[in-house]
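Note that this complex is displayed minus one protein chain, with the remaining chains in position.
We just call them A and B in the order they show up, numbering each chain from 1.
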Amino acid sequence: MENPYLPYPVRIDKIITETEDRNLKTFRFVFLNPEDEEKFAYTPGQFAELSIAGKGEIPIGIASSPTEKGFVTFTVNKTGLVTTYLHNMNEGDVMGIRGPLGNWYPWDEMEGKNVVIVGGGFAFTTLRSSIISMIDPANRSKFKDITVVYGARTPGMLLYKDELAQWEQRDDINMHITVDGTDDPDWKYNTGFVPTITEEKVTNADNAIAIVCGPPIMIRFTQPVLEKLGFPPERIILSLEMRMKCGIGICGRCNIGDQYVCKDGPVFSLAQLKEMPSEY
Amino acid sequence: MLKYAEKIKETALKLLKENRVDTFIGYKKGTVPMMNEPVLVTDPDKVDQLYWDSFCGLNLCNYLTKRTDKIGIVANGCNSRNIVTHIIENQIKREQLYIVGIPCEGMIDHRAVMRAVKYREILDIKENGGKFLVKGADFEETFEKEKFLQGNCATCTHRNPVIHDEILGDPVEEQTGVEPFKDVKKIEEMDPAKKQTFFTGLISRCIRCYACRNSCPLCYCPTCFVDESTPQWVGKSSDPTDTMTFHFLRAYHCAGRCTDCGACERVCPMGISMRQFTKKLNKDCQDLFSWEAGLTLDQRPPLDVYRPDDYNDFIK
Partner (left out) sequence: MTDKIFSKEEWLGGIEALRETYGVFVPVKDGDFHTFMPLSEGKNPDFDYQNSRLSPKSVVYPQSERLFEYTLDKADSEANIVKESPKDYSPKAVIGIRPCDVHAFQIVKRNFDNPEYRDPWWVQHFESTTLVGLGCNEPCSTCFCTEVGGGPFNQEGLDAFLFDMGETYLVKGLTDKGEALLGKITGGSPADDQALKNAEDLAASASKKITSSIPTDKLKEKRTNDLFNAPFWEDTAFACLNCGTCTFLCPTCWCFDIQDEVLGKEGDRIRNWDSCMSPLFTLHGSGHNPRDNKFQRVRQRFMHKLKYYVDKYDDGVQCSGCGRCVRYCPVNIDIREVCKLMNSF
């Protein structure tokens, strides 16, 4: 019988330290069994359970885009037992990943619309997946204007710095990079909190959907900015986090109201969240 | 013991009305026979739900730790000793408490009553002095309370509250000639193999619900040692070794602090004789340090403090 708790074996292909405090690393995995990659077909917004034998599993958003073939990447914050062990692993080590799990950003609804992406800190991972997928030549024409506001505390804390710079140069995407503050005189991009920059750069909500991913405080201050611009709660999309174990809506741990964050989420619209208990 | 119910209501009303306390912690009558529910009353109009009988065997001090308001609380002998321990261990301040002392005549062991009526369903119990009447759908039987006391109450020598701001009745006579450690001595005399069998059997039914730990006023650690993950000291499955580790270590954490209130044994859903773990340590504290927990605010527990005349023949 098919076992949804059984991880696909993978090998760590590459590890990149993303941030200056070394707490965020991007792991690129290659499937030991090539046919597993097809079974793992995913959509931007989804997550997977990274499984380390002897330690446990952690639910992490998928940072690579389905347009990137041959591997899957995740960016992991070092915060507890399993993530600390993962951070100390080496390229070539074997572990497992289980997925793809959860729902995805509302790609069907987003077709033909302007897309506004607001991200902060290390919640940007699934947004990277989304951006790379959208600007891929096969997909770009499905969307109208793409505007991205992404910020971190300092330049050293930004993820995917090289790619951010590349996107900033492109003219098929309005990329706004910002930091809360910096004493670097050569800083080329914006300085200011993400909600502030969002208010400056996003001019209207016509035919647009906003995806917001970041720490709770960023969301709390970005939400009114978007609402003032005219985004109704149905067109503001959030991705939540919760402590998870099974990741498939069976162990009962990650519920908010009658919704499982691992199965009915992690992507929810603000309209949905307003009807759910405020327990996250 | 029913006589205290009215007095508790009056006292709580007075304390709340006069703003001498913000909250009053007591019991309200349960919805099933032989059970009562701890209750927190803040509104003077709600004091009528307060109740007391011989089935108040939980430990209300469990609800005191880290509260910051002014609290009125009912306390019989063992519970009052836990209040003393809480104060010594900085879990609550003496000034916050208004202790309503209850000279206790002992709690009834509800499991013994169930056995006595051969497990037929009990629908109602009425206490009357030293007797109680048990009613079922098709039976009525009367029993003598003193034959049905909880294990700890039968051998209790501190029935009167050791600390109180007000006492609701005349002190009761303390029991004499009781042997609180008879069962401990029997276990002490067993050879190691028999002890192993005894304790393995004792925990065989444990489902790791932690009702014992959670009902114990001494267990107030923000993260219990069984819940730690870095490092993980104890496994979380029903493995017998992990379960034995939990029970023994918890008992050692209570050494010198346990007042034998019996809450752990009362709450266990599987009927495990929980006090077999802690009583040995209580006996050791008495034998080695002449110590009984919670009798005075002026002395710290023996594992907390060093005295030159502490026994030291373990130093070889």
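What we mean here is this: a contact is a pair of C-beta atoms (placed from the backbone, for glycine too) under 8 Å apart; a residue touches a chain by one contact, two chains touch by 3 or more.
Note that this is a predicted model, so its numbers are computed, not measured.
Asks: Which candidate, B:E10, B:E37 or B:E188, sits in contact with the chain we can't see?
Replies: If we include the chain that is not displayed, B:E37 is the one touching it.
Asks: Among A:E2, A:E35 or A:D162, which one is in touch with the chain left out?
Replies: Per the contact definition at the top, the residue touching the missing chain is A:E2.
Asks: If the hidden chain were put back, which of B:F181, B:Y210 or B:F289 would touch it?
Replies: Touches the omitted chain: B:Y210.
Asks: Residue by residue, what part of subunit B touches the chain that was omitted?
Replies: These residues of subunit B touch the chain that is not shown: 30-32, 35-40, 58, 62-63, 111, 114-115, 119, 121, 123, 137, 205, 207-211, 213-215, 227, 235-239, 266-267, 269-271.
Asks: Residue by residue, what part of subunit A touches the chain that was omitted?
Replies: 1-7, 9, 32, 51-58, 79-81, 83, 93-96, 241-243, 245-246, 248-255, 257-258, 263, 275-280
To be clear about the criterion, only the chains that are shown with their structure count from here on.
Asks: Round to the nearest whole Å and give the separation of the Cα centres of subunit A and subunit B.
Replies: Those two chain centres are 51 Å apart.
Asks: Using the touch rule from the top, collect the residues of subunit A that touch subunit B in their complex.
Replies: 80-81
Asks: Could you list, by residue number, the parts of subunit B that touch subunit A in their complex?
Replies: 229-230
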